[in-house]
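All protein chains of the complex are present and in place, except for one that has been dropped.
Should a chain be cited, it is by its letter among A and B, assigned in written order, with residues numbered from 1 in that chain.
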Amino acid sequence: MYAWFDQIFVRFGEAVLGWVTAYFPGGEPLARILLSVGPIAIIFPLIFAATTWAERKLLARIQNRLGPNRVGPAGILQPVADGIKTLTKEDIVPERADRLIHTLAPILVMVPAFLVLSVLPMGRNMTAANLHIGVLFFFAAGSISQIAIFMAGWGSRNKYSLLGGMRAIAQMVSYEIPFILSALTVVMVAGTLSTTEIVASQSLALAAAPDAGLLARAAVHLANTVGGWYLLQPWGLSGFLIYFVAGLAELNRSPFDIPEGESEIIAGHHTEYSGFKFALFFMSEYISMVAVCGLGATLFLGGWLGPKPIPSWGWFFLKVFALMGVMIWVRGTFPRMRVDQLMTFAWKFLLPLALVNVLAAGLWMYLPSRAAAWLLGGALMGAAYYGLCRLVRPPKTGPRSYRYA
Amino acid sequence: MRAVFYLIAIWTAASGLLAISRRNMIHCALALISFFGGIAALLFTLHADFLGAVQILIYVGAISVLILFALMVTQDASRLGDRTAPFSRGKWTGWILGALVFGMLGYGLNFLESSPSPNAASILPVAEIGRLLVTRQAVPFLAMALLLTAALVGSAAVAIEEPSDDAQDP
Partner (left out) sequence: MPSLHEYLLLAAALFSIGLAGALTRRHIILVLVSIEMMLNAANVNLVAFWRYGNPAATDGVMLVLFGIAIAGAEAAVGLALLIAIYRRFRTSRIEEVARLKG
């Protein structure tokens, strides 16, 4: 029963494939492609719509407001109303803008957002493209979005857009290094770049005694599906924290939302976009957020692994939603950083910490005893954190001098 | 398969030509990024997915951003569309020389004796490359690490703003 429910989508896909090969011989490759692409193209926009609503509700709760509550029960249909609104808005291109680039940017920004989803294992046997270089592909495809943001910033011919675009790519290039280094530790320990194999490497294979009671068997099952998560190892814990912080910066989300800081530069590279083009940018941001949370869950939280009553895809999306909830919580809690703090934090704090973390992962791999690895790895990360906190001083800022144009 | 190759070939060559012939500097840089993407696609068709992904990560993700930054830092936004004389005086020599080199290389290809068929390797073995990097190729690998560190420190040292410079030319 559980296995059937766990594989329900896989079975459905196989059934459709069988039907297609029976009635349209030769249509099989196309059907395979559609079966991989279709669910991604349908489910993630829906998740995007739900996330916008959830974020507004959650932020409202944090700020002691009500949030959207007019359209549908508890405002649940608000995303639909927003969608209709953006679709019917006038599409304005600034007169002096570089038309081609201005139009191309919102289209290009969607490409990496959807591409990276293809390597996420969303459940047992549920990876759209099971590449053997999955993790590398994720980062490679993700790095295309910087170019799209630059095109949006430059093509708008607006100083706020340009400032926002430059801030965005400076930030994304800087945070990409700790971002990748934190994922590198997992690749080192798992010994593979494939996302499915990374998830598989996080499951344990302890066997319960044949005469064990129900409780003991359940405990062994829990240990098998949860005990192997990389989060539960010293380098994995610090790696996950580095990944999460750097991921927030990669997504330009609060407290790293400097590129869009509305109190400083209106809306950054979005400033000159209206209507559907703006909706595309908005959508790509939220879908990238799902993707970064999904890779975080895959690398550190055991992907679709989890104890039994909940199916594997249920676990994956539970973890993703939990991580997204934390991101929204962070947005409601922390104030925005300054540009100088941002760069200092990336290059002088996060990057050395990520490098020490790689060393800790190496210790974990080669120290014979787990206790010694825990002690040494934990001590190493603790010392690095403490030392960097003491060493890295925030940049000194003198009194401000204002110049009025 | 062959049609895909020709599509990519046309895309890459067209982006390359655009990158060297557009007058607007930013358009050149964006065409160049498309060129890098085309090269990555070529590597994918050659079943070297690892190299293709590395190509995108390094060239599209890092080097082109560096180029865009350099363009933005060294010119005012108003001059970016600078249309005055983007080509050097000897430009015709350059075009002719480029065409000649292409002709020579293409002519040389006529002497390719056999036309080998692709080998059976389905994909580039990433684990094997990793093993080679720490065994047989360890020395170049370390040299590369040294080079990249030196480049990082060196470029930061060269590009850092000297306060005395600022005083001289405002």
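The rule we apply is simple: a contact is a pair of C-beta atoms (placed from the backbone, for glycine too) under 8 Å apart; a residue touches a chain by one contact, two chains touch by 3 or more.
What you are looking at is a predicted structure, and each value in this text was computed from that prediction instead of being measured.
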Which displayed chains the hidden chain touches across the whole complex: B
Touching residues (missing chain, whole complex) on chain B: 1-2, 5-6, 9, 12-13, 16-17, 19-20, 25, 28-29, 32, 35-36, 39, 42-43, 45-48, 51, 54-55, 58-59, 62-63, 66-67, 69-71, 73-75, 85-91, 93-95, 97-99, 101-102, 105-106, 109, 112, 115-121, 124-125, 128-129, 132-133, 137, 140, 144, 147-148, 150-152, 154-156, 158-159, 161, 165, 169
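Going forward, only the chains that are shown with their structure count from here on.
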In the complex, chain B residues that touch chain A: 26-27, 30, 33, 49-50, 53-54, 56-57, 60-62, 64-65, 68-69, 72, 77, 123, 126-127
Footprint of chain B on chain A - complex, ascending: 98, 101, 131-133, 136-137, 139-141, 143-144, 146-147, 150-151, 154, 159, 162, 166, 169-170, 173, 176, 191, 193
